[in-house]
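I have a structure here, written as structure tokens, and I will follow up with some questions on it.
The complex appears here without one of its protein chains, the remainder shown in place.
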Amino acid sequence: MIFRSLTSVKLGAALAATMTLTALPASATECIAPSNPGGGWDFTCRTIGRILSELELVDGNVQVTNMPGGVGAVTFAMVAAERADDADLIVATSTVGITQIAQGRYPAPLETMRYLAMLGADVGVIAVDNDSPIQTLAQLNEAMAADPTSLVTAGSSGAGGWDHIRLLMVAQEAGVEDLGAIRWVQFDGGTDAVTQMMGGQIDVVSTDLGEIAGFVESGDIRILAALSDEPIPAFPDVPTAVSQGVDVIGYNWRGLYTGGQVTDEQYAEWVSKLETLYNSPEWQEAATASGLVPIWRGGDTFEAFVREQAQVMEQISRDIGVIE
Amino acid sequence: MEILSLLGQGFVVAATPLNIGLLLMGCFIGTLLGALPGLGPVNGVAVLIPLTFAFGFDPTSSMILLCAVYFGCMYGGRISSILLNIPGDEPAIMTTLDGYPMAVQGQAANALAISGVASFVGATIAVLGLSLFAPVLARAAIHFGPADYFALYILAFATIGGIAGVDPRKTLLSALIGLLLATVGLDPISGVPRYTFDSFHLYDGIEPIVALVGLFAISEILMLLEMHLKDRPKAIPVGSWLPQWGAIWKTRAAMLRGSGVGFVAGVLPGAGASLGSFMAYVAEKQWSNKKGTFGKGDPRGVAAPEAGNNAASGGALIPMLSLGVPGSGTTAVLLAMLISLNVQPGPLLFERQPDLVWGLVASLYMANIALLILNLPMIGIFTRLMMTPTWALMPVVAAVTFVGVYGISNSVFDLEMMVAFGVIGYVLRKMDVSLVPLVLGLLLGGDMERNLRRAMSISDGDWSILIASPISIGLYILTAGFLVLSVWLAVRDHRQTQAERLTEG
Partner (left out) sequence: MSVRILGVAIFVIAALYTRQAGTYAVTFGDVLGPTVFPIIVGIPMMILSASLVVFPTGQVDWPAPQRMGRQAAALAVLVGYTMTLEPLGFPLATFALIALIGIILGGAPWKAVVLGAVMAPALWALFDQVLGLPLDFLGELFV
């Protein structure tokens, strides 16, 4: 009986909440996910927004706004033009966004924004179907070096995007010269690519581990290499590329930026709030649950890291031939 | 038998007072959102995500709430299609073709009842399919490669000439305009912005819902304004408040056929509910349009696409749950929701979290029954809506469509584009150009192009990949058969009318 009245209280409260949810002390804090609902940036905003208000680091709720377009370019342009000094605004970004900037696909340069922190990273992996004749990264590299056109590779980014670049970095290390000859197919998500691989349409997938981990556990696909410094805690048996003599690291970190004209004090306040959030068990749990490795870089360290990564990315894109 | 016991367990999980309450609430909100033009399942589900977080519901309860909203939207979308000739959401466009003519003839109650029952039949068949064959179907669907998807879209567009309109050239042109609009925006494969005129607003392409409400709702206002004030119907006569059960029973075969076609479309990841309702309508028209009544208020033209639409939405849950591949925009949101609740859909979900899966399946059965019970008594209320004089009804409809669009994108640019689509829609309607193919082209064009390009990337530029698999060959044979049959039927009808004229003359 107690249980029942508890649930009905909960339900009544839920009904009331639909009426009053927005009447709660409205918070001015807003997180823009520059994509549609679903996907990495949306996850970043919704999870961080939820935990920020749970930990009472902000007043009330964090309003999450989806502003898709141009792999983040639309939001970037809007913040630069209209909200450069709005300290209540944070925007989700990741390696994918920085890659776009480095390739000149955003309307303004990197320095337009102030980069707050990265809170976690997804690990890039190279995977094949479980029935594939290719058993190791060495065999894959051998096959690619012998005939770059022999394999069909795929991932969730377009040609020249981060998934594609990570694969080409591996191929370059393996001594493949004609990188453009490797066939690359874009899919809308890592899972789409993996299921197409299971259906026999493509041979190799390069993407983030988080989304496709279930297929590794079920034994449908096999990871040839994880592009991380250390073996992944969830899959300790999976060898890293580095341990196989292929010196490629390919994380997809998740982080946030804010407008370029936010004051130093406001910037520092955000960085310290995010550090508190990063150290909370709530974030550690949410991040691990969605396949992220929690990694902290904040403030000036992160600014420097982003700049360096953009330079590296530009150089790689140029070497590989993605940009001229 | 194992499935039965699992399902029984599911009912135990689902049938708690909290879950049943959430289920009813979700059904009601979903129907409302679906019925309001411009608001659809994607918004509904997105709106509810913060709520489930705020109350810390467990994943099963959250999923039940969201799926009830999802199914509710699919039921609700048809209401404004039938009553206002304005689709409530994308999959409901096919229902305007025969639903609105039925309403104009005073059969609104029947049309609503038929579509309600058809939704129930379609959704129930899909949930049955989900509970019996989900893993098998998911494993079969992965063999559908990019070239096969392209063949499927070719089939869809080849048959589009048959859906509506007097002149097939105009219908095809309409579809091509839709495909043209689908190429606007940043190309996801190469990253090149196409036809954006350097405006960042167009980088994300043209949102189908903006085009949909502009083309249908704004153009409807312009159509009404050109009628003589006194000619304009104050309200459409309503023949009867209550549906006639005999009329519903007569459409049973159409419902079953529509469900079958829709379910298959739903199981294929990426095709989704719009393609499901479209294919169901075209197939039904080809099958049973012997007297040329389709497009003029044939009840089967309401039953088939509604059954197809709901069967497809149910079917889309199969790749979503067992592979983690979203079959449509809405299932993409559900998927994100699951992941943020720490549930990873994929090959292991059925083994690892049977409570969640079977609780969800059980709640879908319950949601269907709840929706049917909720919807049938509402028919009387909805038909009364048609008594509202035009001057009062249309301004409010216009306001709702503006909010629907603005509430999602926060973009005034989208509102301006919506008005522009209204003018385009008006001009095209004046020229007897059906707007339905245009919206379908816009909805499906992006995937059609991407799958063509994926196939060509796989083959490294060899076009023969398009006819290299048995699936695609089968689809092309079906397309050819369809076209031959259409021509043959057209010739036969033409001869018959000629013969009749001769005997009369």
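Should a chain be cited, it is by its letter among A and B, assigned in written order, with residues numbered from 1 in that chain.
The definition used in the following text is that a residue touches a chain if its C-beta (ideal position, glycine included) is under 8 Å from a C-beta of that chain, and two chains touch if they have at least 3 such contacts.
Keep in mind that what you see is a predicted model, and the values were worked out from it rather than measured.
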Out of B:100, B:216, B:263 or B:402, which residue would touch the omitted chain in the full complex? B:402
Contact residue for the chain not shown (choose from A:170, A:221, A:277 or A:322): A:322
Missing-chain contact among B:101, B:116, B:145 or B:191 belongs to B:191
Looking at B:221, B:348 or B:385, which makes contact with the chain not pictured? B:221
Under the stated touch rule, tell me which residues of subunit B contact the chain that is not displayed. 29, 33, 43, 47, 50-51, 166-167, 169-170, 172-173, 176-177, 179-180, 183, 187, 189-192, 194-195, 218, 221-222, 224-226, 229, 232, 389-392, 394-396, 398-400, 402-403, 406-408, 412, 415-416, 419, 422-423, 426-427, 430-432, 449, 452-453, 456-457, 460-461
Contacts of subunit A with the missing chain: which residues? 18-23, 63, 158-160, 164, 180, 182-184, 320-322
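Everything that follows uses one rule, which is that only the chains that are shown with their structure count from here on.
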Mind pulling up the subunit B residues that touch subunit A in the complex? 16-18, 21-22, 25, 29, 42, 45-46, 49-51, 53-55, 142-146, 186-191, 193, 200-201, 203-204, 269-270, 319, 323-326, 329, 332-333, 335-336, 339-340, 342, 344-349, 408, 410, 450, 453-454, 457-458, 460
Where on subunit A is subunit B touching in the complex? 4, 7-8, 10-11, 13-15, 17-18, 21, 36-39, 42-43, 46-47, 50, 61, 64-71, 73-74, 77-78, 100, 103, 105, 107, 149, 152, 158-161, 183-189, 191-192, 195-196, 198-202, 211, 213-215, 217-218, 220, 286, 289-290
